[in-house]
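Okay, so here's the structure we're looking at.
The complex appears here minus one protein chain, its other protein chains still in place.
All chains are identified by letter, namely A and B, in their written order; residue positions are counted from 1 within each chain.
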Amino acid sequence: MLGSGLIKGLAVTAKNLAGSFHDPARFVTTEYPEVKTRLPENYRNFPFLVSENADDPMGTLRCVACQICEKECPPQCIYIEKSKDKKPDAAGKMQLYPAVFDIDISVCMSCQICVEVCPFDAIKMDQVFEIATPDRFQPLLLDRHQLAKPNGYFHEIHPTEAAEVDARLAAERKAAEEKARAAAAAKAAAPSAPATGTAAAPKPAPAPTPGPAAPGGGSAGTPKPPPAT
Amino acid sequence: METPEQIRDRLLARFPGAGVAVVANPSPAAQHSLALDAAHAREIAAWLRDDAELRLDYCSNVTGVDRPDREVVETITTAVPDPAGGPARAAEQKIKRTQPGCLEVVYHLYSMARRHGPVIIRLRTGNRTDQVALPSLTPVWRSCEFQEREVFDLFGVVFEGHPDLRRILMWDGFTGHPMRKDYVEPDDYEWEPTPHDKILAKAKKHYPTEPAAPGGAAEGAQP
Partner (left out) sequence: MITSDPLSPAPGARVRPVHDEFHGDLLEVSMGPHHPSTHGVFRMMVTLDGETVVRLKPVFGYLHRNHEKLGENTTYLGSMPYTDRLDYLCSMTNNWAYALAVEKLAGQAVPERAEYLRVILAELTRLLNHTCLAGFLLQDCGASGTPLMYAFREREKILDLFESLSGSRMMCNYQRFGGCRVDPPPAWLEAAGRLVDGYGAFLDEYEALLTGNEILMARTQGVGRLSADLAVSAGVTGPMLRAAGVAYDIRKVDAYGIYPRFDFRVPLGDHGDTYDRYMIRVLEMRESIKILQRALHEIPAGPIMDPKAKLRGFRPKPGEAYGRIEGPKGEIGFYLISDGGPNPCRYRVRAPSFVNLTILEDLCLGHTVADAVIILGSIDIVLGEVDR
C-alpha cells in the first residue's frame, strides 16, 4: 500500500512521544543548570597542581619545576620559571619549586600529555568547566595560586587515581627510607671492622643519606612521613 | 606482488630510455619506492595502471615533500711531497658546497582489482626555484586532481596537464607556499596576552614599550 512506510514511521514517532512521558530511555534531557548531570570519574578538563597540604598550598606543591610538561605540551600553553632557592619536599629532599607556573587555558586543549609525562605526580587533570569569564585575556591565564589545589580535592574528583598515586608515593618514600636506614647502619658498622686495608674504615662519612634529618622539624630520629591531606 | 626491483626491470625493458631507480626505505616498514624521471612519468603511470599483473588502478595518496638545499662538507685528501725527499705527507682540505634541493611528489598506488599494494613512485623537480614543473598524473588517476592542487598550493609544484590547477586550501590571492621549509609567515601581529619564548620575541617588535608583565595592562580588554 502506498504510504505504508510513512505510517510505520509515524508509529515510531508516536511511540517515542508517548514514551517520553514515562520512560527515562525516551526522555533523555536534563534541565541544566538546575539539575546537574554526574560526570564520570575519568572526565578531564584543564590541569591543576597538587599540593600535599591545604594549609600551605605554595609550600607543599609536588612540582619541582623540571619543565618536562612545558616541553611536552603540544600547544605550548605552560610557562614555568624555576625558583632560585630550594625547599624540602614531602620526603625531605631539597628541591627547586616553580616561582612562576602559568597555564593559559584559552590555549590548553586538555590533552593531558602534561599529566602523563610528569615524573612527580604534580600536575593532574581537573574537572572544571563552569569557568567562563567576560574578559578573554587575563582571567584565562591561571597562575600557580589559582592552579594549586590540595590532595584532598584530588581525592574528591578522581578517587581511584588519587588512591593509586598516594599508595605509590608512600611505597616509594618507604623504600627510600629503608635504603637510607640500611646505608646509615652500614656506615655505623664500618668503623668496627679491623682497619687492615684502606678499603673499609677511613671513609670520610660521605653522608649520602637524602637528608631525612633536615626538614624543619629538627627531630633527631628517623622522620615520620608527613600527614596525608 | 612483485618487488620494486622486479617492477623496475620490467619498466626498463618496456621503456628503455626512462630513468627508473629504486629508493630504499631504511625503516622497518620497508616500503621501498621507485624514483621516476619527469619525461616518462605519465606513460609509466598509465602502464602501471593498465598492466595485467599490477593493475594499479587506485592512487591513494599524493604527497609533496620539500627537500631544502643542504650544506655538504667534503674532505679532500691530497698527498704533498716532502721537499727534503722523505715520504709524502697527507694534507686534508675541507670544501663546503651546497647540494641543491628539490621538491618531491610521492604517489602511493594500490590495486583494487588485484587487492595489492602499495607501489610508491616519486617524482623530483629540478630545483626549488625555477624548475618546478612536473607532469600531472590526473589524466591517469582522477584522484590526483585535488591532491595535486594541494601540492601546487602548499609547495609550488606546477603540474603540467592538470585540468584545473589553482589554489585549493589557501585563498586565491595568497602569495607564497606555506609548507616549504623556508616559508616565513607574514608579520600580521595580533595582540597576544601570554607570549613566551619564540612568540614573545616576535611580539616584542610590536609592543610600544617594555611590558610590565606578560599580559600587562589589559587596556584592550575592557568590555
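Keep in mind that, in the parts below, a contact is a pair of C-beta atoms (placed from the backbone, for glycine too) under 8 Å apart; a residue touches a chain by one contact, two chains touch by 3 or more.
The structure displayed is predicted, hence computed values, not measured ones.
*Asks:* Among A:Leu49, A:Val64, A:Cys77 or A:Met125, which residue is in contact with the omitted chain in the full complex?
*Replies:* For the chain that is not drawn, the touching residue is A:Met125.
*Asks:* Which parts of subunit B face the unshown chain closely enough to count as touching?
*Replies:* On the subunit B side, contact with the omitted chain comes from 25-29, 31, 57-61, 63, 65-66, 106, 108, 112, 115, 118, 120, 141-147, 150, 154, 164, 166-172, 178-179.
*Asks:* State which residues belonging to subunit A touch the missing partner chain.
*Replies:* 2-6, 8-9, 11-13, 15-16, 28, 39-44, 68, 72-74, 109-113, 116-117, 125
Definition applied: only the chains that are shown with their structure count from here on.
*Asks:* Distance from the CA centroid of subunit A to that of subunit B, rounded to the nearest Å?
*Replies:* 43
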